[in-house]
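I have a structure I would like to understand better, so I am pasting it below and will then ask my questions one at a time.
Here the complex is missing one protein chain, while the rest keep their positions.
Showing subunit A:
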Amino acid sequence: MKIMKSVWISLAVLGLFSWALVEFYSASIDISKFLQDPEREYMFEIRLIPFVAFFLIGGWLAFVSIRKKRKYQSWKKVFLLPDEFEESDEREKQLTAQACRSAYISMWYSFPVISALLLLYPFVTETLPYYPILVFALLPITQIITYTVSWKKNF
């Protein structure tokens, strides 16, 4: 099924993006400390591996996806619509609509849970300073999974 490939690509890009943000967050903490104490010897340290992985792997996945979609769709659809949207006929449009409905409903359940998880942040500030980034990434992951389950169930 084509949609599973698109879903794995989306999850991979999302994972890489979150990883890069986590690294960037550490750098932001350094920058903040530097601004408070200009006598620090350096402004910030950052590991480049997450960024390189995001731009190389994410860029390659985006290129593959765009090249595949460009054959069938307008440029607007290629760049603005997610890969998971399979709408080559009326039934697929209906499946997409049902899956979007499910994903929207899932937001109303996942949002309070994710907000509640943020309340745990003071307890993990030292061990996981980037905890909010990980928790916030749960929202799109939940929606992607709900979308996929709905699509596969009705296919």
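By our rule, a residue touches a chain if its C-beta (ideal position, glycine included) is under 8 Å from a C-beta of that chain, and two chains touch if they have at least 3 such contacts; residues count from 1.
Quick note on the criterion: contacts and distances are computed from a predicted model.
Colleague: Can you match the unshown chain of the complex to its UniProt protein name from these: "RNA polymerase sigma factor", "HEAT repeat protein", "Acetoin dehydrogenase E1 component alpha-subunit" or "Transcriptional regulator"?
Modeller: The correct option from "RNA polymerase sigma factor", "HEAT repeat protein", "Acetoin dehydrogenase E1 component alpha-subunit" or "Transcriptional regulator" is "Transcriptional regulator", the UniProt name of the unshown chain.
Colleague: Contact with the hidden chain only, please: which subunit A residues?
Modeller: Output for subunit A: 88-92, 155.
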